[in-house]
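One chain of protein is taken out of this complex; the other chains stay put.
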Amino acid sequence: MVETLVQGVLLGGLYTLFALGQSLMFGVMRLTNTAQGDFIILGAFAVIAGVSLTGDAVAPWLVALAVLPVAFGFGYALQRYVLNGTLGKDPLPSLVVTFGLSIVIQNLLLELFSADPRAIDTGGLSTQGIALGGAMSVGVLPLVVLAIALVATGALQWLFARTALGRSFRAVSDDREIAELMGLNAKKVYAFATAIAFVLIAVAGALQGMRTTVSPSDGPLLLLFAFEAVIIGGMGSFWGTLAGAMILGITQQIGFRLDPGWGIWFGHIVFLVVLVLRPQGLFPKTRG
Amino acid sequence: MTALLSTHALKAFYGDAQALFGIDFSLVQGELVAIIGANGAGKSTFLKSLTGLVRAPREAIEFKGRPIGGLPPGDIVRQGLAMVPEGRRLFPSLSVEENLLMGATAARRGPWNLQRLYALFPILAQKRHQPGTSLSGGQQQMVALGRALMSNPEVLLCDELSLGLAPIVIREIYAAMPTITGEGMTVVIVEQDVTMARQVSQRIYCFQEGRVSLEGDSGDLTREQISQAYFGIEAAHG
Partner (left out) sequence: MKRMTNMPPTLVAVERATAASRAALAVGIALVLVAASLPWWGESSWMREFVEIACYFIFAMMWNLLAGYGGMVSIGQQAFFGFGGYVMLMLGNFAGVNPFVAIPLGALAAGLVAIPVSFVAFRLSGGYFAIGTWVIAEVFRLSFANVSAVGGGSGTTLTALRGIEKATRESTTYWMALACVVAAVALVYLFLRSKRGLALLAIRDNEVAAESQGIPVARMKLAVYVVAAFGAGLAGALYFVGNLRISPDAAFSVNWTAFAIFMVVIGGIGRIEGPLVGALIFWALNKFLSDYGTWYLLGLGLLAILVTLFFKQGLWGYAQQRWGWSLFPTQRKLSPVHAPAGVKASSRG
């Protein structure tokens, strides 16, 4: 049982990284990015492409790091020139555009890389383990993922609570009109938020590609996990998203333990139960 | 004296509905002008047009000699025209101090900063880290006013400062006016409370159904003139 819990927590670390970008974009501009999972996979393939382009000369970690600023710029441009045009009361345009992007990405990746699953070679790191007392051992990579997840969550929380940029995010999300009255350029603020979200997406993609194989059609499932983590945890709080991701990871592991075919299904069911019993999530941040 | 801020035949629409039918307005530096009128007369719409929240034709509004109609709100506040919006509209996710800091986004030079504001409204210093919207109505109004002052504007527009507040609180807020205008700031107040408007202002405009129905020095206008202009009732012929 303890092993299941530990595996669940480690999985939750990964799901946190899937979900943080989604939480950020929705929090700042009420935009639901249905291509979230596909962008994560795109990030993974970007690293894979980068690794194959540089041969064996550059370590995968460095390639992943190099992808981050590219992701930042890409996210900024995407929001500024495409997604900003879809914002408004009607959720349909942003949904259709991001859904369309999802299809475009999946098929583009299919064309460029074929349907075969690929992975990022970490030189054995993905199989290394640390003994944790008794007969249990945990993988080094999952621990690294968890650590990154914790750092990312803390960093986002700090950014929002203590910096001027974070203040603009909160202001523009509260009341766009008055924020613009103060002198903020909402379009640029939104673009910044998405840029940061895409850095998180790239990190998540790189780690996913290192821990397991990725293939072009993996995106949608990751989106659902990210979404479930955000809802279970409660909207408005990044630590809430982390908690939600942990719970999701643990429930899935419990499900896998009971029957390998039902793991993901179990996670979905728990999500639906939380939705029915406590739709605001377990740790929502209440607004004044 | 040349007008600091003026409008000429300003029209404004909400979709297909016309709210302003041609407003002529002018303001010289250092004045405190009041705009009065019933609900729906177009007072708030007028202020929103000035600050860029409602579209206006370019040449219809002039500020410091330059046309500003239709500019984005950010540009207008950076030029020195700030507004305290109707209903306060503080940011619920921000603390009192953070709300005030948002006002400084325009980064204009001037005498107003956090310290000075806390000296003017000491209660805000006490509650600086509390969420903005957890304060009482009057205190929130102080925050909203302070937030606009933080941009160090040349012209301050105040939309219904007294809305929903008890008389004693209204007096408290208007007691701060002399400090604000003392250094030459030009102020426009939109007020439902006609008595208060006549007391604090030098000139009054009365709006009625999207038009200026009366304009004059506060001291010269009679109560009867104002009532008639306010309600749009034609003078009875004797």
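Each chain gets a letter, A and B, in the order it is written, and its residues are counted from 1.
As a working rule, a residue touches a chain if its C-beta (ideal position, glycine included) is under 8 Å from a C-beta of that chain, and two chains touch if they have at least 3 such contacts.
Bear in mind the structure is a predicted one, so any value in this text is a computation, not a measurement.
Asks: Of A:Leu10, A:Leu156, A:Ala171 or A:Leu224, which sits in contact with the chain we cannot see?
Replies: A:Leu224
Asks: Please pick, from A:Val63, A:Leu101 or A:Ala206, the residue that touches the omitted chain in the full complex.
Replies: Touching the chain that is not displayed is residue A:Leu101.
Asks: Going by the contact rule already stated, which one of A:Leu53, A:Leu110 or A:Ala164 would touch the omitted chain in the full complex?
Replies: A:Leu110
Asks: Contacts of chain A with the missing chain: which residues?
Replies: These residues of chain A touch the chain that is not shown: 26, 30-32, 34, 82, 85-86, 91-97, 99-104, 107-108, 110-111, 220, 223-224, 227-228, 231, 261-262, 264-265, 268-269, 271-272, 275-276, 279.
Quick note on the criterion: only the chains that are shown with their structure count from here on.
Asks: Averaging over Cα atoms per chain, report the distance between chain A and chain B in Å.
Replies: The answer is 44 Å.
Asks: For chain B, which residues count as touching chain A in their complex?
Replies: Against chain A, the touching part of chain B is residues 51-53, 72-74, 77-78, 83, 85, 89, 91-94, 98, 101-103, 105-107, 131-134, 147, 151.
Asks: In their complex, what parts of chain A are in touch with chain B?
Replies: 164, 167-168, 170-171, 173-175, 177-185, 287-288
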